[in-house]
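On to subunit A.
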Amino acid sequence: MDENEVLKELKTRLGDAVIEAEVPRKRRIFVKVKVESFRESARFLVKELGFKHISTITGVDLGDSIELIYHLAYQGSIELSLKVDLPKREPKISTITDLIPGAILYEREVHDLLGVVFEGHPDLSPLLLPEKWPKGIHPLRKEYSLESIRKTLFKG
Partner candidate 1 sequence: MTEHLLTLALRVLIYPGALFLIFLAFLYEWVDRKFLARVQNRYGPLYTGPSGILQPFADFLKLLSKEDIIPAAADRLLFNLTPIAYSTLPLVALLVIPIDGGEAVLAFDGDLIFVMFLLTLIVVTVFLAGLGSMSRFSIIGGVRAALQMLGYEIPMGLALIGPAVAAGSLSITDIVRWQSTGLRWLILLQPLGFAILVCCMLAELEYVPFDIPEAETEIVAGWRTEFSGRKLALIRLGKDLEVVLASALLASLYLGGAQPLYSLPGSITFLIKTVLVVLLFTFLRGVFARFRIDQMVSGMWRYMVPLAILQVILVEFGVGR
Partner candidate 2 sequence: MIKVPFGPQHPALKEPENFTFEIDGDIVVAVKPRIGYNHRGIEKAFEQRTYIQNLYLAERICGICSDAHTTCYTQAVESLLGVEAPPRARYIRVIVAELERIHSHSLWLGIAAHEIGFDTLFFYYWRDREVVMDLLESISGNRVHYAMNTIGGVRRDISPEKVSMIKKGLDFLEERMKRYIEMMKTDQTVLKRTEGVGVLKRRDAIDLCAVGPTLRASGVKNDVRADDPYAAYDEIPFNVVTHDGGDVLSRILVRCEEILESIEITRYALDHMPEGMTRVRVPMAVPPGETVSRVEAPRGELIHYAKSNGTARPERYKVRSPTLGNIPALCKMLIGCHVADIPIILAGIDPCFACMDRMTFIDLRNGDEWVWTMQELRRRYRND
């Protein structure tokens, strides 16, 4: 299976749920899906197409929304980036740890740094940030600059 076949499969199966799809070069696919159908697309990719390996989850702050990018790999070769947009006010998405147990730390990392809540994740305790880190400050969001974090953390 090469990248174009994967893309065709995805489009026929998921139909309207695919917002954007692109093959920039060999073995790279970028796909954006609707939030509602994220769970179904992830299940289809992992269970039926065999994208069993997750390389990482990237979270990007786009201003008024947070974009999650799941970097999934097919037999180590094709790297598919599955994107989904979440509203920034209440970023919530269902976990994929039941599909890929290896995603457990990546979800915690995104939870720490961008404040995305993964529903159904077994343990969302802080992974990277210190114990005394104040709640609600997510350092990778754009509104927090180095100076503003320092000000909030160390008043006076």
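In the analysis below, a contact is a pair of C-beta atoms (placed from the backbone, for glycine too) under 8 Å apart; a residue touches a chain by one contact, two chains touch by 3 or more; residues count from 1.
Picked so that all candidates are chains of the complex that A comes from, given by their letters.
Remember, predicted model here, so these are calculated numbers, not experimental data.
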{"item": "Pick from 1 or 2, the complex member that touches subunit A", "value": "2"}
{"item": "Of all residues in subunit A, those that touch candidate 2 in their complex", "value": "24-25, 27-28, 30, 52-56, 58, 60-61, 69, 71, 75-79, 81, 100-106, 109, 113, 126-130, 132, 139-140, 146, 149-150, 153-154"}
